[in-house]
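Of the protein chains in this complex, one is absent; all others appear in place.
A and B label the chains in the order they appear, each numbered from 1.
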Amino acid sequence: MFDFRFYEIWRSEEFISALLSGAFNSFWLSAVGGMLGFCFGLMLAISQDKTVFWGVRYTARSYIEIVRNTPFIVQLFFVAFGLPLLFDYQWSFFASALLAITLNFSAYFAEIVRSGIDTIDKGQLEAAKSLCFSKRQTLFDIILPQALVKVYPSLTSQFVFLFLTTGLVSEISVEDLTWAGRFISDRNFRDFEVFIVLTVIYILLAWLFKLILQGIKRLAFPWSVNK
Amino acid sequence: MTELLNSLFGPFYGNMIGLLLSATQWTIYLSLAAFIGGGLLGLMLTVLKISPLKPLRWFATAYIWLFQSIPLLMLLFLLGLGIPVFFQIDVPAWLAAGTALTLFTSAYMSEVWRGALESIPQGQWEAGKAVGLTFIQNLWWIIAPQALRIATPSTVGFMIQVIKGTSMAYIIDYNDLMRWGKKIANSQLDGAEPFIVFPIVALIYFCLCFPLSLWSKHLEKKMVLT
Partner (left out) sequence: MSKWYDDFQVLKDIDLSVAFGERIVICGPSGSGKSTLIRCLNHLEEHQKGSITVNDISLSPGMKNPEKVRREVGMVFQSFNLFPHLTILENCMLPQQRALKRTKAEAREIGMRFLERVKIPEQSDKYPRQLSGGQQQRVAIARALCMEPKIMLFDEPTSALDPEMVSEVLDTMIELAESGMTMLCVTHEMGFARKVADRVIFMDAGKIVESSDPEAFFSNPQHPRTKEFLGQIL
């Protein structure tokens, strides 16, 4: 009854290599964007502390709210088409995509990390104080490790959710997985099959990310794993 | 309205903002449709997910897993491009976009609501059973009202995801705010450069989302206090 023609995808080496390199690009764009976004998000989260100079604090807060309350695609277009005009310098679309992903992810991560910091028991801070830890040492040695473990599941699922939106970078001609799909379906006119295959690859990549993030947790926070 | 905008921003920007605002209504309609449709569907799924019948639970679990795993973008492509090509039928963009967003919303919403239901202590179910309520009566009169309070902040919060999600619909040629923003930014007119148009578009999205975000936070605070 249904006339599925998946072989219209496999029959061409060009299509297969487009899929593979697309998947690879999607993967590493998100991975690198995720890491950079995490570092930037951490700084944003830390700068939410009451002791930070109010100008910095409110700038960071506004940034987080703006990014979280506007769609990624608008941010992407602004970064890819607006910023180069403003700075009068055209960088590659790949760089724009990476920048947009980093900026986008960082705000979501910041919000999650912040919520983790807020749940740390006051007793931990008092113990650190009474043991003469400086503010900086308390933050990096005591608060952050505990906060990150607490919010690790939320960070993971947020990352995967955001990863699933990165297909939009194909809109600025970055040759990611979604771009590969459109490339193929423009040529073999089997849109339905192509996007089913793409979906499966996205799900596999998401699953791979989850696995890797689990592994990172084991390495970075061995104490949080039940013995 | 046009006159007001023109007098505020001059004819050029007044016109541009007028165009964008009138496109915004389609963003709002799509968001509302997805939220209401997805909400109702999600409600049914939630009931299935906690129902006493195993096959129903399996179905709900599979459904939720599937539509949380499929990228929204792929869902839009599948419904807006894939199905029309495959079945040789015409699917209007609004229908494809509405369906895709409804499926997306329903999966996430039912997950939120199930979480809320499960946070109600088992004793409450048993108390209802003890006075002879059926499963549905128990759910409706005893459990749901309590779960509702827990779930409202996240539900309101998810409306933001839905609104942001609608911005992808322009990809299958749905004529919303995003599509008009892109059109205007591509127009090459002086004063309609991308670094002007997209911030305006962002601002309009922000005005839709930020109040919801504040409301959700407010509800959350209120819930923690009580």
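The rule is simple: a contact is a pair of C-beta atoms (placed from the backbone, for glycine too) under 8 Å apart; a residue touches a chain by one contact, two chains touch by 3 or more.
Since this is a predicted model, take the numbers as computed values, not measurements.
For the omitted chain, the shown partners it touches in the full complex are A. From the options A:V32, A:V56 or A:A127, the residue with contact to the unseen chain in the full assembly is A:A127. When you scan A:S17, A:S62, A:Q90 or A:Q137 for touch with the missing chain, the hit is A:Q137. The chain not shown here is touched by just one of A:S30, A:Q146 or A:T166, and that residue is A:Q146. Those residues of subunit A that touch the chain absent from the view are 121, 123-124, 126-127, 129-134, 137, 141-142, 145-146, 149, 221, 223-224, 227.
The working rule: only the chains that are shown with their structure count from here on.
Subunit A and subunit B, compared by their mean Cα positions, are separated by 21 Å.
Here subunit A touches subunit B in the complex through residues 2, 65-66, 68-75, 77-78, 81-83, 85-86, 164-165, 167-168, 171, 178, 181, 185, 189-196, 198-199, 202-203, 206, going by the rule given at the top.
Residues 69-74, 77-78, 81-83, 85-86, 160, 163-165, 167-168, 170-171, 178, 181-182, 185, 193-196, 198-199, 201-202, 205-206, 209-210, 213 of subunit B touch subunit A in their complex.
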